[in-house]
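Presenting subunit A:
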Amino acid sequence: MSDESAILSIRGLDTSYGRIPMLRDVNIEVLRGQVCCVLGANGAGKTTLVKAILNIVKADKGSMSMSGEDISTWPTHRRVQAGIALSASAAGSFQKMSVDTNLKMGAYYIKDTKLLEERLAEIYRSFPVLRERLQQKAGTLSGGERTMLAIARAVINKPRLLILDEPSLGLAPIMVEEVFNIVKQLALQQMSILLVEQNAVKALSVASTGYVIQKGAIVFCGSVQDLAKSEFMDNPVM
Partner candidate 1 sequence: MARKRKSLLLFLVLLLVLVMIVSACDQNATKGKVVKIGFLGPITGGDAAEGAAARNAFQLAIDQANASGKYPYTIKVISVDDQSTENVAVSGAQQIVSDPLVVAASGFWNSGPAAASIPVFKEAEIPLLIWGAIRESLTSPDNMPWITRSAPTDKQENIPLASMVLDEMGYKDWFVVSDVGSYGSGNFEAFSGELAARGITPIGSEQVPEGATDLSAVVQKIKSSGAKAVYCGSTVGIGSQLKRQLFDAGVTDVLFCGISGMKTEDFLKIGNTAAEGALVVSPGVILDEAEAGRKFIADYQAEGFSEPIGAYTPYAYEAALILLNALSACGNNPTAETMVNAILNSKTTGIMGTTTFNEIGQTTNVAAYLNVIEDGAWIPYQNSAYASGARSFGGK
Partner candidate 2 sequence: MEMFAGLLVSALLLGCTYTLIAVGFSLFFGVMDVVVFCCGDIAIFGAFSIMGAYVVLMSAGLFNTLPFIVCVALLLLIGALFCATLGLVAYRFSIKPFSHSSELMPLLSTIALGTVIKEVLGLMFMPAVNASASAFGGEAALKVVSGRNPQGFPELLFPNGGVNLRYVTIICVTVLLLLLLFIFLNKTKMGLSMQAVSQNKELSMMTGINVSRTIVVTFIIGGVMLAIGGFLVGSYQKIMSFDNGAMYGAKGFSAAVVGGLRNTWGAVIGGMLLAFVEVFVAGYVANGAAYAGVVAFVVVVIFIIFKPEGIIGEKTVEKV
């Protein structure tokens, strides 16, 4: 059905909110080991797309497959279990739980306690700021720390596909820099990443292929080099 090298491929996806159509005929492919970015302005349908990939928003039409396996009918938890991890800073955190518990909730499907400890140790190495806040309630973290936590919570699963929904949202420039450094490191580790962003300049700096979404439809699809030259980049922050 789909190219074996694509970790995720979306074909003809339509969604709606009540009777209002949200996404129309969206086709996206994320290649294994690559960073693919989807750029779009506020309200273009980026978050809807992300939620549709996890079946949090139900699709009206279209199909979705993961490494060639059709996942269109899978419920959310099964998709997560199969290795799609979503980090959305807009979704917040489990405020009343400690940072440690938040991470453990992220690793919901890791049953092996030894493996879990190893993963946690890894996370604390990559995100030293979180180690300092280990027992602190997530609700008391700063914006940047929370974004780190959101990414760490997704990464702890070593997902087959990592979806980052607007990691730069609401962060000071210096924090944005730090977040994208992490994304770059993850990309270097050959993690397949779908990066959904408003900040086009930053996104293009890490991605290899790019899509542009406007009013719920994909209006551009191609390499980042082509995207950089296109008229969509006239306004770098979309």
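Picked so that all candidates are chains of the complex that A comes from, given by their letters.
The working rule: contacts are C-beta pairs under 8 Å (C-beta built on N, C-alpha and C of every residue); 3 or more make two chains touch, one makes a residue touch a chain; residues count from 1.
These numbers come from a predicted model, not from an experiment.
The candidate touching subunit A in this complex, chosen from 1 or 2, is 2.
Across the complex, candidate 2 is touched by residues 54, 56, 75-77, 79-81, 86, 88-97, 101, 104-106, 108-109, 137, 139-140, 143, 146, 153, 169-170 of subunit A.
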